[in-house]
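Shown here is a partial selection of chains from the complex, left in place.
Chain naming follows the written order as A and B, and within any one chain the residues start at number 1.
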Amino acid sequence: MYKTIQEEAYEANMQLPKLGLVLFTFGNVSAVDRDRAVFAIKPSGVAYDDLKPDDIVIVDYDARVVSGKMRPSSDTKTHALLYKTWADIGGITHTHSTYAVAWAQAGRDIPIFGTTHADHTHHDIPCAPVLTDEMIQGDYEHETGHQIIGCFREKGISHREVEMVLLQNHGPFVWGKDAAKSVYNAAVLEEVARMAHLTLQINADTAVLKDTLRRKHFERKHGENAYYGQGC
Amino acid sequence: MYKTIQEEAYEANMQLPKLGLVLFTFGNVSAVDRDRAVFAIKPSGVAYDDLKPDDIVIVDYDARVVSGKMRPSSDTKTHALLYKTWADIGGITHTHSTYAVAWAQAGRDIPIFGTTHADHTHHDIPCAPVLTDEMIQGDYEHETGHQIIGCFREKGISHREVEMVLLQNHGPFVWGKDAAKSVYNAAVLEEVARMAHLTLQINADTAVLKDTLRRKHFERKHGENAYYGQGC
């Protein structure tokens, strides 16, 4: 019954170590089934080498386990709220990838410095502020989801235009039309974070990409008249 | 009929992931057939793991598809103009390799700091300025070629002496006598970009290489009396 999203979540999770995005168990990917209103997520603290498709846990949008013998990721409530709020996303990835975490720890948005970035979004990548003490001492992982959603609302950014966020002092949360796309976006974010760091080291006064070029690169890949890729 | 350049372009494209120069599909290599006035280029947005020699598209110097079922790289018009203008180049590589992009995003020429650089060119590696809004909103990829060629003309550099350029806010374009050599040059550029970045971090006031040493290293590898390599 949940075979498809279990397999999808399993395959996507196994991409994280291959792409160099995780050390040990520091990451998790989920895949949603919109018809059944449940999602499949990595079990908590299981090493990637030991992970099997059957271990993937099925939970609903309130983070209640629907199927599975293992405890789901400790970040499950964050995934749940994002799925509940943003009805058109299909997969979510959370990692502690090195460069994205460094920007999150620095508490800074990642400025859009070039076309590698603009090929994926025409905004800076936002860094949502650290949670308040009340949020941390309350329902922490649920509030983490609220902080992400609140950051997008406040900045007036659509989660369709920017499929990634940093959470200050923590790390990246990334999404997409399915689990595989969210992992792809997580790898793009790590590379863009690394390039931006190096750019500032070479020229601390470098200007961000001008608007025409931001739109050109984003549109040629994602716009109505996109001509990147094979159009399928 | 186009088997040779298809194979050449295929083999050269497959070197990009092996040399660590691309993430996902962020790069493309082409190989020219001067007799037939066409070149072979990677199809747009195809993953390297899925790429087959038959997928390589054949286009002419005006970027019209001559043979192939797939859409060619979105950067095809840039390749086309470079082949049309510089009649003696045989292959072109475009990547978003990390350190080269960082210099491009910083908007700076890569200074010639040592003999690793001078073994390949005795000039700084130029960073062509970002395109004007008119160019971006016009025939963008064609204008990208014009910007590269214009930069060399303006600086009085020959494309034979410097086989690589950065395009500001974008990344590197690199060429050579054939596709394989352009990939080789792309890897050299990435390493030289990395070394120059580290050099400035260790000593921000370091001087560029003196002229005698620039010429010595370039000449011993590329001059009339070159004695590097096996002379074949």
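Operating definition for what follows: contacts are C-beta pairs under 8 Å (C-beta built on N, C-alpha and C of every residue); 3 or more make two chains touch, one makes a residue touch a chain.
Small disclaimer: the values here were computed from a predicted structure and weren't measured.
> In total, how many copies belong to the whole complex of which 2 are placed?
4
Operating definition for what follows: only the chains that are shown with their structure count from here on.
> Can you report the angle of the rotation that maps subunit A onto subunit B, using C-alpha atoms only, to the nearest 5 degrees?
Fitting subunit A to subunit B on C-alpha atoms yields 90 degrees.
> Taking each chain's centre as the mean position of its Cα atoms, how many Å separate subunit A from subunit B?
Roughly 33 Å, centre to centre.
> Contact residues on subunit A for subunit B in the complex?
113-116, 119, 184, 187-188, 191, 194-196, 198-199, 201-203, 206-207, 209-210, 212-213, 216, 220, 227-231
> Which residues of subunit B touch subunit A in their complex?
23-24, 26, 43-46, 70-71, 74, 96, 98-99, 101-108, 130-131, 133, 136-137, 140, 169-171, 197, 200-201
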